[in-house]
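Omission of a single protein chain aside, the complex is shown with its protein chains in their original locations.
Up next, chain A:
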Amino acid sequence: MAIALKRVTGHAPRMVWHHETDLTGVDLVVLPGGFSYGDYLRCGAMAAHSPIMPAVRAHADKGGHILGVCNGFQILTETGLLPGALLRNANLRFLSQDCHLRVEAEATPFTHRWKKGDVFRAPLAHGDGNYTADPATLEALEGEGRIAFRYADAKGRVQADDTGCNPNGSVNSIAGIVSKNNRICGMMPHPEDLVDPLMGGEDGLPLFEGLVEALVR
């Protein structure tokens, strides 16, 4: 993630230690993937209580931008900054593969470089990416246009009960969501792993370029 951010912005991001408590002067907080605290408890549950998290929450309260990818998404749901939860993948195995994402909301800082319905490729690598939420939350997310990305096949077909299109079994094929103010985005796949043709493509670039544009505007 740090490599991708540096590649797109030209600046190395500031790395923040979990014991720090201050995020003053930060435009964008990124919670990257990984296995925080080993994820021996529910994924992200320990990290949600780490000393830096009050500052992340304060950043959100001020309307700051936050991107959470993979474990970062899990941490965002565990802190309640985004609704829902990530369950074990439907096949109960870790999944590491490419998936296709269909852009569902184009009016967010994370997606505005795409058009609604665009399809792009992204690697995913997780054991617990099966998004779920209670019916009222789902209705709100869908109704308010807060589904950022859905799992799809290469042609953009979304089919929640087909593991070819929806590898981890997420409800409504949800791969990424945004907060009410569109400033917080959580997603399971890794757009940062496809920002260099040498690594197989630049499918993830629009997300980061769009973010930079939104933040400097």
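Keep in mind that, in the parts below, a residue touches a chain if its C-beta (ideal position, glycine included) is under 8 Å from a C-beta of that chain, and two chains touch if they have at least 3 such contacts; residues count from 1.
Everything that follows uses one rule, which is that contacts and distances are computed from a predicted model.
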Problem set entry | Identity of the absent chain, which is to be given by its UniProt protein name, from "Phosphoribosylformylglycinamidine synthase subunit PurL", "Amino acid ABC transporter permease", "Cupredoxin-like domain-containing protein" or "Sulfide dehydrogenase (Flavoprotein) subunit SudB" | "Phosphoribosylformylglycinamidine synthase subunit PurL"
Seminar exercise, completed: Touch with the missing chain holds, among A:G34, A:G64 or A:G145, for A:G34
For this session: Please pick, from A:V8, A:L95, A:L138 or A:A214, the residue that touches the omitted chain in the full complex.
Result: A:L95
Problem set entry | Residue among A:A4, A:M53 or A:A175 that touches the chain left out of view | A:A4
Problem set entry | Absent-chain interface as seen on chain A, which is shown | 1, 3-4, 33-35, 37-40, 91, 93-97, 123, 125, 127, 190, 192-193, 196, 198-200
